[in-house]
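Let me begin by handing over the structure; questions about it come next.
Left out: one protein chain. Kept in place: all the others.
Right, chain A next:
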Amino acid sequence: MVETGHFALVLALTLALVQSVVPLYGARVGDTRLMQIGGTAAVTGFALTLLSFAALTVAYAQSDFSVANVWENSHSAKPMLFKITGVWGNHEGSMLLWVLILTFFGALVAAFGGNLPPTLRANVLAVQGWIGTAFLLFILATSNPFLRLSPAPFEGQDLNPILQDIGLAIHPPLLYLGYVGFSISFSFAVAALIEGRIDAAWARWVRPWTLAAWIFLTGGIAMGSYWAYYELGWGGFWFWDPVENASFMPWLAGTALLHSAIVMEKRSALKIWTLLLAIMTFSLSLLGTFLVRSGVLTSVHAFATDPSRGIFILCILMLFIGGSLALFAFRASSLTQGGIFQPISREGALVLNNLFLTTATATVLIGTLYPLLVEAISGDKISVGAPFFNLTFGAVMLPLLLVVPLGPLLAWKRGDALAAGQRLMAAAGAALFAMICTMIVVDGETVLAAVGIGLAVWLIIGALTDLALKAGLGSVDANVLWRRLRGLPRSVFGTSLAHLGLGVTTLGLVGALSFQTEAILVMKPKQVVEVAGNAIRFEGLRPFRGPNFTEDQGIFTLLNEAAAPVAEIVSAKRFYPVRQMPTTEAGIKTLWFSQLYISLGDETGAGAAVVRIWYKPMVTLIWLGALVMMAGGTASLMDRRLRVGAPARRKPGKAAAAA
């Protein structure tokens, strides 16, 4: 089975080579049959990669320690779920997942791209083939997961304990679906540049793919953030780690791309922006892959082992980024200008949005790479960490968030900012009210927190205002209003929901960062401590044995006003004997949108232990907001006009009946 998988991977590489060359040549000479080979190669290549991935998964499920990769990252006593997720919990396997998703998207284009112009489809598939070839070659040459060990060891070395979590089952696949999904936008952009033609129809084809990738990436980042929050045991949810930034930059650029493609689709403007953003977004995804796996940054991770991998990916990176940008420079000037617009207009607002989002991306990029740059030039070592990013990124995003509700209210071509502002009076009033309430009720000194709350309310009410106005609030009676609301295109709901989600996330961030309460103390059994109005009793420590770990559990009880128990919270220190590693398992109790977060420390004798308890108000809104954004993206994807495969071809039956 393992050899079958290995062989299938090699075969997938040869098919990727075919897919890279044949359809491109076919499009050049206008040979339909050659162009169609691209689709066949893409689908077959996907099937082979899937077979290869399945072979590795089976090796993991059966704990076949004769495979080096399985021996390094698995253990026979591990629960089955973690045996399977362990497939991508390491460099080689995760690369295979990366390529699997790449070929999956290629196969989707082949399967659903029947209504694309044949040459565009052939070129897109060829570009996908180039990316596939590069990464399949990378896997086979430097990171082969199918290498055997002889003699086969009796027992594996187990998976990193921190990764033995449901998070590993969801986070990397979602993140990769996002990262790699942007390869489709990239391929479309490069294909358009090869053809030298780009129009509104192009944008209509590209948008659903971009949207889908964006939804996955949003989910992947949010999931990862929550995972770190509960697993790492100190309650942080975003650390501005270089590798974290690597996933955040494509998200920022992808968000800009999404907005830019709207303008291109509706108004045939911003062609240059859209193409450049499509190239940049995927380039940043590639850069992320490089940063994570080459070890050039001072971020500690197990992938940074082999410099030859770093050089290989660097070559891929230069080839694709350099090549596409050169093609862009060469061809962009030949693109026809699109619709014209006044600075104050929907297009103008979206250009502003692009400008701010790319600036934010650049800020994160430069902040991430600057220590490298300084060290290379002067040899000095400096750090760029959370305080820098919070300040600069915050300063760039603040004005953008302020104008977000205005954008959708402006008309295309020529808008009226004053009128849009007037329509948002309710939202502005609500924001002001929220700010004053925050100052009075919570704390009169934290002006920044009050501004943050006001901003969040402004975004939320602003998004709802947009929806209400488009349904005709104020000009029609309730009955008509309801009917019109239901009749609105789903993409309008998409915009509204996505912007609403942004507000919800902002609210969560402000709540958790500004209003959290913390208690650090030594607790004796039966001792009660009050944190932000929640009485918590420490019941004591109790040992526990899991399938492949032992742990000391601290049992806590949340009490109500009458000192009666409401809920039990278990926080634990775990120990994995195979890797001799301890982990912390935070005890979390969700109270509405807020959370109590309990972290257990050392035992201090006589059953007492060091305990750290946080009350984090509204913290779950950070991730719920991301879910709302994803829902917005999904609503937009469901829009008739944007359904994958739109514009729909006329059914042959219908045409025949008409004839």
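The rule is simple: a residue touches a chain if its C-beta (ideal position, glycine included) is under 8 Å from a C-beta of that chain, and two chains touch if they have at least 3 such contacts; residues count from 1.
Criterion: contacts and distances are computed from a predicted model.
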UniProt name of the unshown chain, from "Energy-coupling factor ABC transporter ATP-binding protein", "NAD(P)-dependent iron-only hydrogenase iron-sulfur protein", "Cytochrome c-type biogenesis protein" or "M48 family metalloprotease"? "Cytochrome c-type biogenesis protein"
Candidate in contact with the missing chain, chosen from A:Met1, A:Cys315 or A:Ile520: A:Ile520
Kindly state which of the options A:Glu244, A:Asp466 or A:Asp639 is in contact with the chain not pictured. A:Glu244
Contacting the left-out chain in the complete assembly, out of A:Gly106, A:Pro208, A:Gly224 or A:Gly494: A:Gly224
Based on the whole complex, identify which of A:Thr57, A:Thr465, A:Asn534 or A:Ser599 touches the chain you can't see. A:Ser599
One chain is left out of this view; which of A:Gly113, A:Gly181, A:Gly367 or A:Gly587 touches it in the full complex? A:Gly367
Candidate in contact with the missing chain, chosen from A:Thr583, A:Thr620 or A:Ser636: A:Thr583
With the missing chain put back, which residues of chain A would touch it? List them for me. 89, 94, 160-163, 167-168, 171-172, 175, 221, 224-225, 227-228, 231-234, 236, 239-248, 288-289, 292-293, 298-303, 337, 340, 343, 351, 355-356, 358-360, 362-363, 366-367, 370, 374, 378, 380-388, 391-392, 395-396, 520-522, 573, 581-584, 599, 601-602, 610, 612
